[in-house]
Every structure is written in structure tokens, then in C-alpha cells.
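So that we are looking at the same thing, I have put the structure below in C-alpha cells.
Only one protein chain is missing; all other protein chains are in place.
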Amino acid sequence: MAGSTHASLSAKAPAAVPGARKGRRFSPWQEAWRRFRRHKMALFSAFALFLVVFGVLAGPFLWRVPINEIDFAAKLQGPSWAHPMGTDDLGQDLLSRLIYGGRISIAVGVAAMIVAIFVGMLVGALAGMASGGLDAALMWLTDLFLSLPQLPLLLLVIYLFREPVKGVLGVEGGAFILIVGVIGATRWMAAARLVRAQFLSLREKEFVEAARALGASRMRQVMMHILPNALGPVIVVATIDIAAAIIAESTLSFLGLGFPSDVPTWGSVLRDAKDYLDIAPHWALFPGGLIFITVLAINFIGDGLRDALDPRRVL
Amino acid sequence: MIPSLLGISVVLFTLLAMAPGDPFDELATNPAVPPEVRAALRLKFGLDDPVWMRYWHWLIALMHGDWGFSFVSRVDVSTLIMQRLPVTLVVIGASQVLAIAVALPVGVLAATRPYSLFDQIANTFAFIGFSLPTFFTGLVLILIFSIQLDWLPFVYRADIAATGWAFYWEHFKQSVMPVTVLGLFQGAALVRFVRSSVLDVIRLDYVTTARSKGIGERKVITRHVVRTALIPVVTLIALQMPIVFSGAVVTEQIFRVPGIGSLLISSMLANDTPVVMGVTFVSACLVVIFNLIADILYGWLDPRIAFR
Amino acid sequence: MAETLLDIRDLKTWFKTDDGMVRAVDGVDLRIDRGETVGVVGESGCGKTVTARSVLKLIDMPPGRFENGQILWQGRDLIPLPAEEMDKIRAREIAIIFQEPMTSLNPVYTVGDQIGEVIRQHENLSKKQARDAAVEMLRLVNIPNPGKRVDDYPHQFSGGMRQRVMIAMAMSCKPKLLIADEPTTALDVTIQAQILELMQEMKERLGMSIMLITHAMGVVAETCQRVVVMYAGKVVEEASVEALFGNPRHPYTQGLIRSIPRVDRGAEQKQRLEAIPGTVPSLLQPPTGCRFAARCKYVMDVCTQAMPPLKEAAPGHFVRCVL
Partner (left out) sequence: MGKDQLLSVRDLRKHFAVKGGLFSREVERVHAVDGVSFDIGKGETLGLVGESGCGKSTTGRCILRLIEPSSGEVTFQGADVMRMSGEALRALRRDMQIIFQDPYASLNPRLTVGAIVGEALEIHGLAKSRRELEERVVQLLETVGLQPDHMRRFPHEFSGGQRQRIGIARALAVEPKLIVCDEPVSALDVSIQAQVINLLEDLQEKFSLTYLFIAHDLSVVEHISTRIAVMYLGRVVEIAPSRDLYDTPLHPYTEALLSAVPIPDPTVKRKRIMLQGDVPNPIHPPSGCHFHTRCPIARPDCAQRDPVLRESRPGHWVACHYRG
């Protein structure tokens, strides 16, 4: 975490005189990488996250035990060479189930983030460029969504729409689309507010005014001058959104309202395990630990990116 | 506040109206309900009216506290919710108090000594705290304190057969884990926010002015830094209320706390639509009320607001 | 000779940054006598503000630190002084006002509260008495209707009025020295004139000294008796105001005076401005020789080899130049 407030602290110190780093040239992105590298936890987390993602992607090719091979003889076993993460009450291999579940969790996290950021940027950019009525209406909508209790609403939507969507898109695909859509739809507000605030401040900046004075079209102003400068904080929010979406998906699965019960996700494995805490704690600790490590790593990376891209904001 | 509540009601009603099937499916599949009664019900609830009429009637009913009838428990939804609500409010309230009690001093202390060992430890724990999903923390606490150590009960019981001090002691014991799980999760996020808010304020010119007055560092921090730094913190606490409710649903489910969160889950699993709608609406109302309280607090903390 | 109030000797205030040590103040000597107004001039980043804040130890440490030197206040060194002792000096002996009147007052307290806070800290007064004293101070700095305005919040005042409030606050314990850190830079020229006049009036009434930090040569010429010119963390010239403007000896001072357009010169005297080429050197790795060498038109080999000492070129006129 060292580094999370460097910018704010040195602000009081006299600004280093330009030309101090003569000879070394940095583009803004190189500068960002230089700052990111200083955040040791973020760097370490990036490595940890890489391991987890690589594990769930390559896992099925390396660990070929089927996820639903029932073996009552080996039920509720702790970690061993045959089952590195032990087995569940049906004797199914937890490692392969968690590899499979990790794919789903991370895919949901990334997909839901994309939905949320896409909607958020769209709403935010529209509100930020249009002033007056449209802006006020969009912001009212954003505030409305912000005051909705997310989980009850998530649960409500899934409760109401699970069956019909399943009919159209199939069991697993339907659940995936529904969960991603719903998580995305309840998480776009932060991005929208952020993008709007960025747009509002950037469009008054003198360099945008200069572009206008040069005759740049509105599209060019947005694409060349406003958007690239608004992107840094959005990337930070996007990263942290992945973590939040993974938690949201796991929560749904844990409550039994996510993916169908025969699909192992990290949350649903944990749900199955919670009644066996006393005799098979490993069953709960492995999925829980994986969620924790993944989310923690993403949050640390987000913090590192914040230092790198958005030095002034801290939360 | 009124527009937000109306907006929420529109969202909920839209969801309900878009949902396939009919809220009376449950009655329809119940052979005990004769067709003519069902038709009478349809007429009574105006299910054949245009959408906006149905919304209007639904809204009027909602405002009169007529939230329908639970198919499962066979009682009014409002009665059911009122039974469960106090427990939830106590758990949420206690966990918020815990979160603030932990986050304020830790955040302020960390910000006044940036990069010190304390700051780094506090920061690491804050990250761990809000990266741990509540359902996992809950299970781990049960594993340690109920199963391994056997100190605390892991099932919350509403009917404690004890009186006097013992009654309160039992209540305290069974509340410890749910409140801790929820409070620490909130507190972790809050620590980071308090820290950054204090760091923002501590750099401002008027803090230097305060130092130049010779009033001592303690007074500078408490009078001039914390007071202003609290203003955005109040907003954040209000904005986080929806997340707190989400956390409460999970926590209640894990520890089997008989609050509205577990009511929501059990009604969903039992397809008890009126209760589901009622609970969702109540939690939305609570969030709006908390936002209103935050706005009032904000105006009180920041004299600049009153003159806008 | 008048009694010396403040005597700064070879002060070095450095800041640790990600890129290395910034030598913001790098060996400054400065003296202020009772009753005089000393101007400290220089461009942004020359260390004048850091010097001013060092006197009251208002530098955040870390990242800043006193690398060397003494700050003698009436003979007592302030640098090793514990915080509680320092607090007795602040406001009561040495007060300070800042550049930005808009941000120097706490927005959540009334101006009466903020003035009263200083008074109550240093004098044993009740809340009521402190409030009355605050009203009196506001009246002293010519704020209309002080009895009513004492309960107003800073955002209800204009920039010039806020600077008056700051002055009222600084004056409330009748300090011996007022450090004014660019007190009029953020203000309009007509308001600047009002504030400078008010400071002059306060000075005469309380018999205090003023250390005026500014980048505006005009302000110095009109208000100060003695001037210290700083460049890149060092004092380059020190003289009475008449000597400095009449016979500037350091090439930097000369350039500074000649680069300002003069509104009082007629068309016949109007000429091209004499710009100083180049930019200020980095304070991360300052050049070994004279810090102005790279921009100086009289530069010689010796200039780049060693830092010239501050020597007395004429009685009371010190200059850091080999010429």
C-alpha cells in the first residue's frame, strides 16, 4: 500500500522543477506504469491473479478428473494426493469442481463489469455532454438506481425471470446471461457518475476550449480530448467492479439463487459445504479462500492502478 | 425523497408486470380456490385494467399499508414484515455503530501518520476486510467460535427462555457474530474512506492556519480536520446503505437471524411473491430514509449548504 | 542599532520526494529587526514560502526536514523547541497570513469562532469575552458592521474581506512579527492597495515587524525598508530598498527589475523588456557553482566552479556574486 497517497503528500513539497528528469522521456502511459510498479502489493497481486486465471483456464487440461464423478467411498475426504483439495459429500473432486467454478466466477465478473462500464460510460457521457433536461433526468435515474437495495433487487429479478429465461436460452446459458445482465444493471451507477463528473470538468478545461476554437467537431473533442483523459479513473472503477461482481455472483450462488445447483461455482460449493463445517472444514475453506484471494488481488491491483492513473482520488 | 420513492415503486411494479405469469398463479394452481372466486379476485385487483390503472391501484394499496397476503404463512405481509423488521434494524444499527467506532479512530490515526507502520497495517487489514465476502467470514467465524471453541451459538434464537441479565447476555452472545461480520465489512471500506478524506483535508490551507494559531496538534486534528473530513464520510455511509442491506440478507441467512433478509430468501424459495415484493419495497424505503437523514446531517455539518 | 527579533542562520529545509531530495531552502541567512518591514522576493520555487513556513515550523515533516541551521527568535533557537513550547510562540509572538484568503479560513466555523479560538488559546478569557474581542478585532481591520458579521461564515465574505479577517486573527494576540506570505497575490489591484495599507496601519499601531513574502517588485518597493532577494533556495542579494532598486548588484536582481513593464514610464522611455533567458534550475541536483550561472549574461568560468559567498559590497548591501 505504500504509494497510495504519494501524490497528495508531495503536493505540499515544492513541485519538482520541470526538466529535472531531462533525457528520460515518459509518455503518460509509461509514467503510469512507473507509478504502478512502485506499488508492491499491486505488483504481487497482479502475479497472484495471473496464477489464478491461468489455473482456471489451463486447469482442465492439466487436472483431468471429471467434475461430477461420484465416489461415495472417498466422500468428505481432506486434501490428499488423489484429491489435492479433498472431496465433497458425494466424493466429487473439489479441485476440478473449483477450477470449473473459477471459470464461471471470473467470466461472470469480467462480463458483468463490461456491461456495467458500458452502460455507465454511455449514461455518464450522455449526461456529461448534454446539459439541462437530459442531464438532470439521467442523473435522477442514476441516483434512483443507487438508492435501490442491490441484493434484494438482484434476487427479485432472478426470482421473477429465472424460469422464462431458462426456457429461451437453456439452463446454464440462461443463468449466465441473466446473472451478468442483472449484476451489470445494478452496478453501472458509479461509472456513470464518475464519467459524468469527468466530462463536466474536462469539457470546461482550456485544452478542450482550444480544440473548439480550432474548429474541432464535437465528436473529435470527445474522442481526442475528453475521453482519453477520463479513462484513467474509469479503468480503476472497472477493475474494482470485477471484484464486486465476483462477490455478487458468489453471493447469489451461496443463497441458492444463482446458477442451477448442479453447476459448481465457488459460491455454490461453499453453500453445499456450510452444513458440513464441523466434519469437513476444508470443503468450505478452499472455495472461500479462492474467492477471497481473487477479490483481494483485484482490489490491490485496482489500488495500484489508482496510484498510477488517478493519483488524486483515493476511494 | 417522494420522487425517489415513486421511482422505486415504478421499478418494482414494472418488474412485477413484466414478469411472466400472474401473481395469482399460486391461487390458480391451488385446487381449493374455486374459479369464480379467482375471477372475483381478478376483478377486485383489477388485473384486466390498463397498466397505469393497475399501477395506481397498487400504489394506493401500498400506501395504505395493504401489501397483500402471504401465501405461505397466511398472514398479512405488513404484519409479517413488522414482526421481522426490528431484528434487522438492530443488527444493522449495531453493525453500523461498530463500523464507525472502528473506522473513525483507525482512519484518522492512519491519515495523521501516513506511511507509518500503523498506517500500513491498518491499510492491509482494510483491504482484507472488504475483500472477504460476508458469507465466507460468517462461516469462518462459526467454524472458529462455535465449532472449534464453542463460545458462541451459531443459530440466532428469537425465543430465549431466560430473564433479566441472562436474557440480555444470551442476546448479546448470539448477536456478536452477525454484527461483527457485517460491521467489520463496512468498517473496512470506511477506514479507507476516512483515511483518504482526512488526508484530503489535512493538506488544506486552513489546517495550516489552525496550526499557526498555536492551539496544539490535537485540537487541530479534532476541531479543524475531523469535523470537515466527516462531511463526505456521512454521504458515503448513506450511499453504502444498499450494500449494508445486501450484507444483512446474507448474514441473516448464515446465522439464521429472523429478520427481513432471511424472510426474503425463504419467501423466494417458497415462491411467496407478495412477501418478496413487500420486503424489497421496505428495504428500498429504508435506504431512502437513510439518505434523507444523511442529507439533514450534511446540512448540519456544512454551513455552506444552507445558503445554496 | 535596533533589537534583532528573528535571526535565521544557514537554514536548510529539504523535502524528500520520489525523485530525490528537493533542496527548497538551501542555506538561507535572514535577519529581521524590531519594527522593520523586510521583503523577501523571488520567483515561484525559490524557497521564500518554505523559509517563511520554516520559521513557524509549519512544514510537514516528513516529507520535509531541517537539514541544517538555526532559527533564532529573540536569541532562542526554535528548531529544537518541543511542540508545546512552539505553540506558545505561534500567534502570540509570530503570526502568519497566507496567499489564499479563500481557503485559509475553515469553512465550517464562523469567523468569530476562529478569531476567538486564537484569543482563548493564549489568553484566559471566557467564550463571551473572546467573542467581544473578536468583534473588536474585526472593527480594527475595518470590517463594516462587525457585531453582526462576527457570526458569519467565511463563504459569506469576499476575498478582500477574508484577508481582513485573516489579518484580524493574526493581530488578535498582538504578535511582535507578522509573516505575510504573498498576502495580496490572489487579490485584485484595488483590493491589494487596501490590504497593504491596512497592514501598514496595523504595523504602526502595534509596533510590530513584518516579513513580507512576495514576487511583486512593485509591492516591495512601496512597503518595505529592507529587501532580501532569493533565487533557487539561496539569498542572492540583500539591501535597503533604496539601494536595491537604485543600484541592484546581482545580475538576477537587475534582470528582475528590468523585466517588469513600468506603467509610470512615458512613451519616450518605453522599450523592449529585458527578459532573463532560460528557466530556474532543478532543486533536485542544483548546479555546483552559482545557481544563476546558466542564465547570467556576465557568466565566467569561475561562476560554474564554486558557489560565490554572500559578501558585503557596500555598507548593508550584501550580494552573492563574484562581480
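Per-chain residue numbering starts at 1, and chain names A, B and C are given in the order in which the chains are listed.
Basically, a residue touches a chain if its C-beta (ideal position, glycine included) is under 8 Å from a C-beta of that chain, and two chains touch if they have at least 3 such contacts.
Not measured: the values here are computed from a predicted model.
> When the whole complex is taken into account, which chains on show are touched by the absent chain?
The omitted chain makes contact with A, C across the full complex.
> Which of these, A:E209, A:D262 or A:D278, touches the one chain of the complex that we don't see?
Answering carefully, the residue with contact to the hidden chain is A:E209.
> In the full complex, which of C:V219, C:V235 or C:V319 touches the chain missing from this view?
C:V219
> For chain A, which positions touch the chain that isn't shown here?
Touch set of chain A with respect to the missing chain: 17-19, 21, 25-28, 31, 132, 136, 205-207, 209-216, 220, 224-225, 228-229.
> Provide the residue numbers of chain C that touch the chain removed from this figure.
43-44, 158-161, 188-194, 197, 215-222, 241-242, 245-246, 255-257, 259-264, 266-267, 270, 272-277, 279-280
Criterion: only the chains that are shown with their structure count from here on.
> Measuring centre to centre with CA averages, how many angstrom lie between chain A and chain C?
Distance between chain centres, rounded to whole Å: 50 Å.
> Could you work out how far the Cα centre of chain A sits from that of chain B, in whole Å?
22
> So which bits of chain B are touching at least two other chains?
In chain B, the residues touching two or more other chains are 115.
> Give me the residue numbers in chain A that touch at least two other chains, ranges are fine.
9, 12
> Please name which positions on chain B make contact with chain A in the complex.
3-4, 7-8, 11-12, 15-16, 18-20, 114-115, 119-120, 123-124, 127-128, 130-136, 139-140, 142-143, 147, 192-193, 195-196, 199-200, 203, 236, 239, 241-243, 245-246, 249-250, 253-254, 264-265, 268-269, 276-277, 279-280, 283-284, 286-288, 291
> For the complex, give me every residue of chain C touching chain B.
53, 56, 58, 62, 83-84, 86-92, 95-96, 98, 100, 103-108, 117-118, 121-122, 153, 155-156, 166, 169
> If we count contacts the way the header does, which residues on chain A are in touch with chain B in the complex?
Touching chain B: residues 1-2, 4-5, 8-9, 11-12, 41, 140-141, 143-144, 146-153, 155-157, 159-161, 163-164, 243, 247, 250-251, 254-257, 267, 270, 273-274, 277-278, 281, 284-285, 288, 291-292, 295-296, 299-300, 303, 313-315 of chain A.
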